[in-house]
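One protein chain omitted, others in place.
Just so it is clear, A and B label the chains in written order, and each chain counts residues from 1 on its own.
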Amino acid sequence: MKIYLSWFFSILMIFLQIVGCQRSRAGITVAGSTSVEPFAELLAEEYMSRHLESHIYVQGGGSTAGIEAVKSHAANIGMSSRSLLPEEKNLYAVTIARDAITIIVHPKNPTTNLSLSQIKQVFSGKIRSWKELGGAAHPIILVNREEGSGTRESFQKFVMGKEEISLESLVQDSNGAIRQVVSNDPNAIGYISLGLVNEKVKALKLSGVEPDVTDIENGTYTLVRPFLFVFSGEPAGEAKSFLEFVLSPPAQNLLSKEGLVSILKPSGK
Amino acid sequence: MEIQEKIIEKTLLFVALSSIMILGLITFFIFEQGLPLIWKIGPRAFILGERWVPSQGSFGILPMIACSFWVTIGALALGIPLGLACAIFLSEWSPPSVGMVLRPAIQLLAAIPSVIYGFWGLIVLVPLVRNYLGGPGLSILSGSLILGFMILPTIISISEDSLNALPPSYKQGALALGATHWQAIWRVLIPAARSGIVTSIILGMGRAVGETMAMIMILGNAVKMPTSFLDSARTLTTNIGIEMGYASGDHRQALFATGVVLFIIIMLLNSLAIFLSRRRAG
Partner (left out) sequence: MLLRTRYLTQGIAKVLIWIAALSTIAVMILILLQILGKGLPILHLRFFLESPREMGREGGIFPTIIGTVALTAVAILFATPLGVGTAIFLREYTKESYISRIIRFGTDCLAGVPSIIFGLFGFVFFVIYLNMGWSILSGGLTLAAMILPTIISTAEEAIKAIPYSYREVSYSLGGTKWQTVIRAILPNALPGIFTGIILGVGRSIGETAAIILTAGSSLVMPTSLFSPIRTMSIHFYILAREGISMDMAYGTGAALILLVLLINTVAHWLLNRYIRHRV
């Protein structure tokens, strides 16, 4: 009898919690691009240390998923690493930083500079061996992001245009994973967020232009995309407060330190 | 009192039907999400299509089916000999002291999370394959090797049970007729335990086809039809796993549709295994 009763009450408790607290978690959900995610987490960490009662939940899922989540109110803020599509234009988007896409190779790879058209030919599979780029006779191993990734879509838009990325490319589901693969394979080439480049990989110059903050700001490095916070309407409440923090100098400093381009500095675009 | 008993019995019946109800729910929802897309593009185009490029609306999963197939074959190529060998070892030859180490070791092998296997494969196997055999290392070969190891416990434990369940007269009879120990095992015991061993292999296949995390880490996930064991490719499971987070609309439905195909394959394998094992026990 006792076991029976205690199970019954536990289930009752759970049920009451469900019924009574539908979605009552205090705090806001920020979901979307995995490129923006680590930075949003950093910002959330900083924000929560200044506002002890707040809770900000950062989630990945991809730019498209994040925008969907905002539309369906599953998330308060959507993160996107690409600009809004025409059908998404009715949402409220704010650029919180700018990020460059860098082409990376293994540190031991002799190549240091590629032109946009060379990159296009490599990624479409037309150039297949490092020999054609002045290196050793080894096959080029392409590393790509998965379909639906904002980073991939930006890469497609800025670099490939109408051409398809070779179907033979390896696919990894985050910037960090691409970086891992490239750092371990001397023949690999991939693209990641500038903010995630570290000493394990080498960033290539684009037609002689170094992907660094100066060149991004004055517009000479062209593979730049916005990091957006997307809202279903005018931001209000906690979401507004978080946004204001993110746009403020201390937060932007944090982002600059991590390799993003702050929106507070004057930009070429 | 009577009424209370009746109520309890009916409640328990309801509870007991929960597993089949959950199975039904899963089937319903997966099919509900996935089937419309299969009808939309046509089952033939979906299953036999060779291009998976969601941004262009191409949803062909033949490369994934091929990869699942080859990775499983590869895993079985490692798992069956090694697994049978260990099962025979444990059942017939092992000194009790070694058995006491090996059996818990195998149980532990089964309990280790697949992400750990994937990680180890990534750190150790992939570079080896890349440096000595070529290709990116993230390949069907690497995947098969790790998967083979992951299904070992399944094959070993069920095969060993089947061998142990055989009447001792089989072995004694063979030995009495002058067979060596090995001949007794190879020609009498294994064939006699055949159905149990086959069941274990089918269950191992089911496990292999269903593995996701380790495969995402090791296979490289290229979308093209694989042409060699050193090629990177993606299985039905990793196709879902790697794109699910980002997908919406048709793309998401296509992933559920991949799930439908996967589900059907697994159900067929499992039903076969259940049928064989019930026949054996019955």
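One rule holds in what follows: a residue touches a chain if its C-beta (ideal position, glycine included) is under 8 Å from a C-beta of that chain, and two chains touch if they have at least 3 such contacts.
Model, not experiment: these values are computed from the prediction.
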(message) Given that one chain is not shown, which residue among B:S159, B:T212 or B:S232 touches it?
(response) B:T212
(request) With the full complex in mind, choose from B:S157, B:S200 or B:T237 the residue touching the hidden chain. (result) B:T237
(request) Check each of A:I67, A:L114 or A:A177 against the chain that is not shown and name the one that touches it. (result) A:A177
(message) With the missing chain put back, one of B:L62, B:L109 or B:L175 would touch it. Which one?
(response) B:L109
(request) Go through chain B and note every residue touching the omitted chain. (result) 1, 4-5, 8-9, 11-13, 15-23, 25-26, 29-30, 33, 81-82, 85-86, 88-90, 93-94, 98, 101-102, 104-109, 111-120, 122-124, 149, 152, 180-183, 186, 203, 206, 209-213, 217, 237, 240-241, 244-245, 255-256, 259, 262-263, 266-267, 269-271, 273-274
(message) On chain A, where is the contact patch with the chain that was removed from view?
(response) 1, 3-4, 7, 10-11, 14, 17-18, 21-27, 29, 38, 41-42, 44-45, 48, 55-60, 74, 172-177, 179-180, 183, 200
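Following the convention adopted for this analysis, only the chains that are shown with their structure count from here on.
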(message) Centroid of chain A to centroid of chain B, CA atoms only: how many Å?
(response) 34
(request) Within their complex, state which residues of chain B touch chain A. (result) 51, 53-56, 126-127, 130, 136-138, 216, 220-224, 232, 234, 242-243, 245-248, 251
(request) Would you tell me which residues of chain A are touching chain B in their complex? (result) 34, 60-65, 68, 141, 146-149, 156, 164, 167-173, 181, 184-185, 187-188
